[in-house]
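One protein chain omitted, others in place.
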Amino acid sequence: MTSPAGLGGARVGCVLQAGVARVTLCHPGKFNAMSRAMWRQLRTVFEQIAATESLRCVHLSGADGHFCAGGDISEYPDFRFQINELHDFHENEVWAGLSAMLACDVPIVAQIAGNCMGAGLEIASCCDLRLAGASARLGAPIARLGFPMAPREAQLLVREVGWATVREMLLQAAVLDAAEMKARGFLHAVYGDAELLEQAQARVQQLLTLAPQAARRNKRSLRALAAATCVESTPLDAYDYADSAEQREGIAAFLSKRRARF
Amino acid sequence: MTSPAGLGGARVGCVLQAGVARVTLCHPGKFNAMSRAMWRQLRTVFEQIAATESLRCVHLSGADGHFCAGGDISEYPDFRFQINELHDFHENEVWAGLSAMLACDVPIVAQIAGNCMGAGLEIASCCDLRLAGASARLGAPIARLGFPMAPREAQLLVREVGWATVREMLLQAAVLDAAEMKARGFLHAVYGDAELLEQAQARVQQLLTLAPQAARRNKRSLRALAAATCVESTPLDAYDYADSAEQREGIAAFLSKRRARF
Partner (left out) sequence: MTSPAGLGGARVGCVLQAGVARVTLCHPGKFNAMSRAMWRQLRTVFEQIAATESLRCVHLSGADGHFCAGGDISEYPDFRFQINELHDFHENEVWAGLSAMLACDVPIVAQIAGNCMGAGLEIASCCDLRLAGASARLGAPIARLGFPMAPREAQLLVREVGWATVREMLLQAAVLDAAEMKARGFLHAVYGDAELLEQAQARVQQLLTLAPQAARRNKRSLRALAAATCVESTPLDAYDYADSAEQREGIAAFLSKRRARF
């Protein structure tokens, strides 16, 4: 499997070795923020993983000491202010990437260091085991950027993060540390930053000793349970805030490195 | 907006100022227990809040160092023993008040001091951010009063408080302290009693800096998710315990300040 390369080194890399797919979110200088190209690559990578029968585990991490800081906001002025493009971005690019992860039949171990925000939190929510370094910080502070979370992405977070924490993150722009997110049930374990990689590798090695078809069946079973209460699609008017002054101000302020005035 | 006044000072007050609705549960001498009139006022207050486009936040608290001790049991002999009146109380008065809160599109910060029982726990469950003082105590010990929780109120608690804790509260009459309810995921934060007000005000001030339309959209989105699995109404026979000896004994014992014999 080749790792698609993007502009400026932004890419979702994937290396297959000995039953493990090592997937890396990489966007140098942007804490691995997801560009549109990276969302499309995420989908492709997980579709290839789904087609590889010999795999037993995915080990997902980010490059350079961070997991993923969110979306690549520098791209937002190009498409977020037009309703059809905004709908297409969330429903086709973002959700296609997350759906490919959710459709993955092998266990996914997330190794979460540093920033895990917005898109990063959504990607982590598609993983089965979530291990974090003590200095990791998690949230979805898009209320600072002037736009709401897409409904199906919010639904994913509600299931994995829980109602109370999702409300605090979306409405208060709360960013929580690893210990708090362990206490709230999102993270399975928190380790010292220096031992996170080793601990994640140990979990991956242990997964390789367990029954692979049982894992695939369990994942399908749990997916069917989750699907039983999920909405299938989102109406276009969920995105009719595209051209709002609020979203324009939030994104403009971020890109100008000033505080938004709402 | 005027604050309706009730008999003996029992009222749900509301003051609008600078984008914030400050709502106060007030029932002197009864730890702000909800009378029927207060339930109706709660509905009216939140309907007025919903109609005020300029609002960005609701700050909800109770008067005199408590949040709300439950229902006003002194009124119960007047209506709880007749099935139609009991149905009307829960389905129209209580649920109308809670529904108005759930329909509120702006973030609601609950400042929870002292007693937060029964009706108080239900009202807190309609809030987005729940901050408590260290000495707060939470529960729904109606098993001592001889009656069950109305089904839709139980459904609300299951979503916000969680299955395990709801069972312990309803079946065991458990009353839990703030630290335990933080650990169980219901409370977002616990502060020393003396700093609770200041911390709640700081959260309110921070909410005022965030994107208001994004908050309203996020709340509508989360409400739609919650509604997807909610029952719409309750059959009359859910209330056919109205005339039971058990409920009569529980309420009589409470009002006589003796222990009920079930």
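Annotations for the structure displayed:
Labels for the chains are A and B, by order of writing; each one numbers its residues from 1.
The rule is short, and it goes like this: a residue touches a chain if its C-beta (ideal position, glycine included) is under 8 Å from a C-beta of that chain, and two chains touch if they have at least 3 such contacts.
The shown structure was predicted, so the numbers you read here are calculated from the model rather than taken from an experiment.
The hidden chain makes contact, of the residues B:F46, B:F67, B:W95 or B:F147, with B:F147.
Screening A:G97, A:G139 or A:P212 against the full complex identifies A:P212 as the residue touching the chain left out.
Checked against the hidden chain, the listed residues A:E91, A:D128 or A:E153 yield one contact partner: A:D128. Among B:V15, B:A164, B:A202 or B:A227, the one in contact with the hidden chain is B:A164. Against the chain not shown here, subunit B presents residues 142-149, 151, 154-155, 158, 162-168, 170-173, 183-185, 229, 231, 238, 241, 244, 246-247, 250, 259-260, 262.
The chain not displayed touches subunit A at residues 107, 128-130, 159-160, 183, 185-186, 188, 203, 206-207, 209-215, 217-219, 221-222, 224-226, 228-229.
Heads up, the rule we're going with is that only the chains that are shown with their structure count from here on.
Centroids of subunit A and subunit B (each the mean of its C-alpha atoms) stand 35 Å apart.
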